[in-house]
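Please read through the structure below; I'll follow up with questions.
Complex shown without one protein chain; remaining protein chains in place.
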Amino acid sequence: METKGKFDILRRKLIALFGTLTAALGVFSLRRKLASQENKETEPAPENHESQNGHKPRWGMVIDLDKCTGCGACVVACSVENNMMLGDAQLAEQGRVIRWMYLLPMIEGEYPNIRSRIMPMLCQHCDRPPCVFVCPVSATYKNPEGLVAQIYPRCIGCRYCVNNCPYTIKYFNWGDPEFPQPIPKGFNPDVAVRYKGIVEKCTFCHHRLQIAREKAKAEGREFRPEDYVPACVEACPAKAIYFGDLNDPESEVSKLAHSRRAFRLLEELGTQPKVIYLTEG
Amino acid sequence: MAKIVAAMEFIAGFLFVTLLAVVIPANERKVEQPLPFNHKKHVEAGWKCINCHPFADHQKFAGLPQAQECVDCHKAEMPKYPNNKKMREITELLEKEYIAKGREIPWVVVHSVKDFVYFSHQRHVTLGKVECVECHVGVDKMTEPVTKPLFPLPTYPKMIAYNQSVRKMEWCLDCHRQKKVTTDCNACHR
Partner (left out) sequence: MSMKDLMKEIKVNRRGFFKWGAISGTAATLPLWIQKLLPSPVGLKETRPKLYGEESFLPSVCGCCEAGCGVLVRVIKGNAVGIKGNPHHPVNKGALCPKGFTLIQELYHPDRVKTPLKRKGDRGSNEWKPISWEEALGEVSEKLREIRSKGEPHSLLILTGSTNKFERLMLRRFSSAFGTPNIVEVGWCFGQGMVDAASAMMGLNFNFDLEDAAFIISFGFDWLQSFPSPVEATYAYSVLRRGKPDRRVRIVHIEPHLSITGIKADEWIPVKPYTESALALGIAHVIVAEGLYDKDFVLNHTFGFEDWVDEKGRVHLGFKSLLLRDYEPERVSKFTGVDKETIRRLAYEFAEKKPSLALTDRTRFYDQMAVLSLNALVGSIGVKGGILHFDDFFPFSLPPCQQDEIARKGLSSNPITKTDGKIFPLAELVSEEVPDSILNSSYPVNAVLLYRANPVFSSPDLGRWVEAIKTVPFVVSMTSFLDETSMFADIILPLSVTLESWQATSTRTLKGVPVLSLSKPVVEPLYDTLSGVDILLRLTKSIGGTVSESFPWQDASEALKESLRGLFTSGQGEPLSEPPAAEEESWIEEETKPTLDKWFKNIAATGGWTDKKVAEKLPPLKFKTPSGKFEFYSLTLRKRLGEETPDIFCLPHVEDPEFLGELGKEVRLSVAPQGGDGKTFHLYLFVPLVFKGGEGAHLPYLQGIAGSYLSEHRWETWVEINPETADELGLENDEFVWVVSPIGRVKARVKRYVGVPKDVVAMPLGLGHTAYGRWAQYVGSNPSAVVPKVLDKITGQPLWQLTLVRIVKEGKSDGNQRQI
């Protein structure tokens, strides 16, 4: 009996010892974290080199439905530019083939009086994005230039944002994409490849903006908005997609956005999308 | 005496398991460079980083020297170092093994960033005017070729420490914050 008692004390002492060590380690590691928290208070500077004239761009897109012919070049150009998953018949059956940009048909009426329209559909990069409000880890956020970004390493795959987006243009990777060799040789090196468990969406080809800014700086000139051309804008054979700075009243997108033909999707939800469509006629 | 033995046994057990956990991954991290390149010698001879890593000022990656460049320079400089047997050996090796056979030198890239990070040398070198050794600390003093260290030390100099690839975003962020450059996630993550 005595032996047991002594063991109890020994056990308690050991537990106390290890407990203290663990606590100490924990505090030690947290201390560094707490220290770096202070640094976070400083306002993260925007891309300082870029907004020299004090003017911050707000990137938006105008799609002229009267010019669009529904050919799908924008869809394929986006897929090629962004290393999109390939898909197969079975995944298509399940609706799990991801295309950041796709053609949305809207067909109403009865034969033969039919009202129909084909709309290229992509992330609207809302100014009040519903997906950003609900992300628990800030993996999606709106950057100072208005682009709604998706940061892949932070995403935990909870799919709250996928559910919250009223346009349903956020896509979740339900499985690892299969890229049989040698397809990875043809990947765009500027864009990350997404794997299972990550949400992805159109980024307005943000990587092209990074590269264009750098190129302008390196060539010693001012960055012009027309240097930044997303893949779909470049691809369209009908030149139906315009892209530019909505904050600049002289830019083409600004002027078109105020045209009498302009409309935005689901405006009543208050998301303030930055993709403006021009109706036919 | 018993105390000491007991303590030693405890430590033995502890170390045994710890070393297992550390040495096995360390073995996988072992990196063999194909040639015994000595940075220090070349820097002392007056070479600048940009001479052999030529894309650093206008591309995203700095580039690595190929056999032709090494041989061209070695041949030109050979008269200055008539007693350097090693240099002659290396030049011959390069000519025979690489240039004649049309092979590229299979350098193992140690300093790199992950796939989902956008890092551009041009931006840092030309636009940011960051010195090479600010991030690649101590490379100019290395006599051995660049390899991965056996043990990933949690060292906390903020940049890419001597011989390590970027493992922590913190290293980049600290410098960015100090120099008041963008810390926007979207600027580096793509």
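As written, the chain order gives the labels A and B, with residue 1 at the start of each chain.
Here is the rule we use: contacts are C-beta pairs under 8 Å (C-beta built on N, C-alpha and C of every residue); 3 or more make two chains touch, one makes a residue touch a chain.
Keep in mind that this is a model prediction, so the values were computed, not measured.
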item: Residue of B:Gln59, B:Thr143 or B:Gln178 touching the missing chain in the full complex; value: B:Gln59
item: Candidate in contact with the missing chain, chosen from A:Met84, A:Ala149, A:Leu209 or A:Val253; value: A:Met84
item: Per the touch definition above, residue among A:Thr69, A:Ser138, A:Asn163 or A:Gln272 touching the missing chain; value: A:Thr69
item: Hidden-chain contact residue, picked from the options A:Ala192, A:Leu209, A:Val253 or A:Val275; value: A:Ala192
item: Interface with the undisplayed chain - residues on chain A; value: 6-7, 9-10, 18, 64, 66-73, 75-77, 79-81, 84, 86-90, 92-93, 95, 97, 99, 102-105, 107, 109-112, 114, 116-118, 152-153, 179-189, 192-195, 197-198, 231, 234-240, 280-281
item: Positions on chain B where the hidden chain makes contact; value: 2-3, 5-7, 9-18, 21-22, 24-25, 55, 59, 61, 63-64, 109, 112, 114-116
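Going forward, only the chains that are shown with their structure count from here on.
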item: Chain centre separation (chain A, chain B; CA means) in Å; value: 33
item: Of chain B, residues touching chain A in the complex; value: 58, 114-116, 118, 120, 122-123, 126-127, 170, 177, 180-187, 189-190
item: List of chain A residues in touch with chain B within their complex; value: 36, 39, 42, 44-49, 141, 143-144, 147, 149, 151-154, 190-193, 203, 206-207, 210, 214, 217-218
